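Here the complex is missing one protein chain, while the rest keep their positions.
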Amino acid sequence: MLEYVYILPLLCFAAAGLILAFGKWFPGKGASIGIAVAGFNFAVAATLFFKALGGGLQLPYEHSIPWFSFGEHLATLGVYVDGLTIAMLIVVTTVSLLVHIYSLGYMHGDPRFKRFYSYLSLFTASMLGLTITSSMMVFFMCWELVGVCSYLLIGFWFEKPSAAYAGKKAFITTKLGDLGFLVGLLALFYCAGTFEISKILELAHANALPIAAAGGAAILLFFGAVGKSAQFPLLIWLPDAMEGPSPVSALIHAATMVAAGVYMVARLYAVYALSPAAMNVVAWTGAITAFTAASMALTCFDLKRVLAFSTVSQLGYMMLALGAGSFTAGMFHLTTHAYFKALLFLAAGSVLHAVHSNDMREMGGLRHKMPITYVTFLIGTLALAGIPPFAGFFSKDEVLAGALARNPYLFLLGAVAAAMTAFYMARAFIMTFHGKPRDAHKHDHAHENPATMTVPLMFLSVLALISGWALAHGELFEHLVNFEGALPFELHHVSHGTVALVSTIVAVVSMGSGLWLYRFKPEIPAALREKFSFFVDMLEKRYWLDAFFLMWVDIGDWFSRFLFVFDFEFLDQMAIDGWAWLTLKLGAVQGWIDTYIVDATVDMFGTVSLAGGRLARTVQTGFVQNYLLFVAVAVSIFAAIAFSG
Amino acid sequence: MTLYHYLALSGLLFASGVFGVLTRRNIIGILMSIELMLNSANINFAAFNSYLYPDRPLGQVAVIFIITLAAAEVVVGLALVMAIYKNLKSVYAEDYNILKG
Partner (left out) sequence: MTEQIVFYLLAGVIALSAIGVVTLSNVMHSALCLGLSLAGVAGLFAVLGTDFIFAAQILVYVGGIAVLILFVVLLAGNNSGGKLPRQVNRQWLPALIICTAFIWAFYRITAVYAGSTVKLPPTASVRGIASIMLGEFAVPFELISIVLLASMTGAVLFGRRKPE
């Protein structure tokens, strides 16, 4: 079965092309193809997953064919499958399938329906390729491809200027990180002499890589992850990416693509584990991200943006876990988060689809109108807040335990972020579904969505309910995804139960306070908002990160302008135009020489010929007697010569 | 009388014929001048024949040939003059210049 795993991305690629070119001849305008392929992929991935959990697969599996060679190096195309790959594979295919089905309802009637499915398939193909590839080069290609798909899908409704802007922003911001990724990749190639993941890992496990260089390469690669996974300070693009359709937000900007950065770090974890510096960078970046993003979500009124900040924050958790040395916890959180965050996004999309607004201030009291959405959103909220026994509790608990084992300050940041997470989720939940309808018109028009949208919600709720417990049970996930190498630092012993208790108390207390405040005393948050307007402003401006980057843009702009002026006023005027002037003058001199010497010489021959002709012409009078006179003269002359001698 | 006198007269006659050919504007005048030149040749032939070779009248034969040719020439020439005159309404040689470039 593993031998044919390469079919998955290829099938999706084919589906993307097929939908785009011939979609209109298939049922559902080509959506049927996309769903069929996604279903097939899900079936394969699920089979692999359960086989792997049961230990029925020989892992890691690797197979590759030569692609091309450069110098003595060989680039290959191939698959590398281990437990990590399979964990990622099941996440991608599950969410992909559900989003494909969900989009049937959500995108119904969109003029670019066909194109949407084609993009979804293309994205899935790239993501699967990224997951199973055996070569870092192909990994990078797929990495960029998912970036392109993200750009295309964020700007899917490009008639809206904000959507087009958001797409551009996402693309450019992630490119900033990808620059580091590319350099890091080349540095890694320089260290390891190969792009093969298996060989790189082998060398890293054998401690055969130069530690400083490998650490540098790892940090540079992490820049790519910072961009892709929206870590601090490149997190600014993800909230804006919510301009895209909600299924896209669920698939790309919650579950899979943004997790690609985390996956990359996990994929090359052996390399990161060589260098304490790299691990620290990853951990602290993750912790800061988790904290800042969670704080930003506190004041946000846009439902999808709240979820986006929460996504950023949770990605920060994953990075924190990886950087703190809890490899399994990081990947575990990735898996559970993918499910409940996809659930939340799809539920939010369902709300949006019903009320046609993102703003929570225009919602409220929707729980009777949309019961299924209400329940599923509640499950997602509880999972995200980390309330037992929902999925988020298990994974977040492990992350916090790992953080505490590494460094108490990391734990502190993570715990505060967890408290804020519970609070803002309670706030969003209450503002959306409870209370009195704040916009009666929108409330009246709201209705429950069709089965194509609710069924994926229900399926995901089940996963959000049980996946944490099921995978944590008997350390099932740890058997699948585990890091066997040595960590560069000692971990403290931590009592797991204590951490679980503390985190549960924190989550319950903050969630409860959030529920109580927004349900019964909504005037208190409003008053606080008034009082601490500076902090609110700071949070709404995202710690001025946008301004910071725009400042650089402005500086770049100004510098370009300066260069333009310099180029135009100085270089062009002095050098180019100077040359032009000089050339002009030289040309004039040459022109003079040409006209008055060369041409004149040539003309002289012409003039002389002409004058001679004119002279000779006078002889030809056309007057016969004239000719006779000449004859007579000539005869006289000859006679004179003949007889004078 | 010596041969020289005849030759002198014929020279004068020839020179006036040449002068006429070169200077007359009238095409008929030119033809007449040509007749003068032919006559001067005739005088020469006859004189040479009489003074130098009196035993055989070869010079006189030549004169007869010349007279014949002159008659033919005048006939054709005058016919041409008439034809040209009919076309151009002019008897002046300088008007006959349609071949001039």
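Quick notes on this structure:
Chains: A and B, in written order; residue numbering restarts at 1 for each.
FYI, a residue touches a chain if its C-beta (ideal position, glycine included) is under 8 Å from a C-beta of that chain, and two chains touch if they have at least 3 such contacts.
Everything numeric in this text was worked out from a predicted model, so none of it was measured.
Taking the complete complex into account, residues 625-626, 629, 632-633, 636, 639-640, 643 of chain A touch the chain not shown.
Chain B meets the missing chain through residues 1-9, 11-20, 22-26, 28-29, 31-33, 35-36, 39, 42-43, 46-47, 49-52, 54, 56-61, 63-65, 67-76, 78-83, 85, 91, 93-94.
One rule holds in what follows: only the chains that are shown with their structure count from here on.
Chain centres here are Cα means. That of chain A falls 117 Å from that of chain B.
Chain A contributes residues 620-625, 628-629, 632 to its touches with chain B in the complex.
Considering their complex, residues 18, 21-24, 30, 93-94, 96-97, 99-101 of chain B touch chain A.
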